[in-house]
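The structure appears below as structure tokens.
Here the complex is missing one protein chain, while the rest keep their positions.
This part shows chain A:
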Amino acid sequence: MKKALKTTSFAILGSALMAGPAAADMKIGITQNNVGVDSYQTTYEKAFKEAASKTDGLETVVLDAGGDVARQIAQMQDLIQQQVDAIIIWPTNGQAVVPVVRQAHQAGIPVIITNSNIADAGQEFIAAFSGPNNITQGEYSAEMMCEALDGKGQIVQISGQPGYTTAIQRQQGFEQRLAEACPGVEIMETQPGDWNREKAQRVMENFLTKYDKIDGVYAGDDNMGVGALNAAKAAGRAGDIAFIGATNFAVGYEAMERGEYYGSVYQSPVDDAEAALQTAIDVINGKEVPKLNYFDTPKITQSNMSEFDKPVF
């Protein structure tokens, strides 16, 4: 991955030299979802800018939609007007951006979707998707749950915000894989925690009231997982429960260090950003790229966590 990046930057450097000095020979525009609202997106933007500045001959226009679909559509149109060589978009809404993605496609500008894919209707207009595979992440979590409980137990699930592709896909992957690989583990109930630690804590309190025996909790991200852990600790039941999350956060990493949290899925926003930029550069250079480019998001548990840096978010 890093090597590939280096090779391309050399290639770009080479072509830049041939094209003559000074002028940037490719211009990439990016419109992001909502930078600043969470640490993942903030770190992503920083990493993207850093990777871009290290790439010679590349000029970037970095925009942020602030979570607003209308603003994102306007930004897409601006980028089309500026005739950039490629547009990277982190969709605020996978459905609503399809028409403007088509517009870019018709204007001959390749569109790369980053982080979370757009609706099926838009797939024919995009050059590539780059991001994590959330179904695989759900499957990994199911495998870790199975391992933690030795294939037998009763668990609850705290999912992400209803309607979010990431939430839906992780849940799907988790439930399917658990059913086939681990029939002895039963999901008693699923409730959304809205990616919110306090909400997850409340949901878990209610689960603890409702069920006398909970062997495991699967949370759609570590933020919610730690909320559930907080609730179980307050009820004095944390020791009996295996906590498994996704998107390893610093708090989840620390809870793992303390031995309170079983495992998670390591997803680095830095890898996410670099993969998106690389995919865009490859597309511009006319390289064959697969439609779906997933970057690696490995399992992280108490036993292998030393191989990973503590997440910065």
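Heads up, the rule we're going with is that a contact is a pair of C-beta atoms (placed from the backbone, for glycine too) under 8 Å apart; a residue touches a chain by one contact, two chains touch by 3 or more; residues count from 1.
Here, contacts and distances are computed from a predicted model.
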Hidden chain of the complex, named as in its UniProt record, picked from "Lactate utilization protein C", "Quinol oxidase subunit 3", "Sugar ABC transporter permease" or "STAS domain-containing protein": "Sugar ABC transporter permease"
Residue, one of A:29, A:227, A:245 or A:263, that touches the chain absent here: A:227
Sole residue of A:39, A:136, A:165 or A:285 that reaches the chain not shown, by the stated touch rule: A:39
Contact footprint on chain A, counting only the chain that is left out: 35-39, 41-42, 162, 189, 191-192, 196-198, 201-203, 205-206, 209-210, 223, 226-227, 230, 234, 249-251, 313
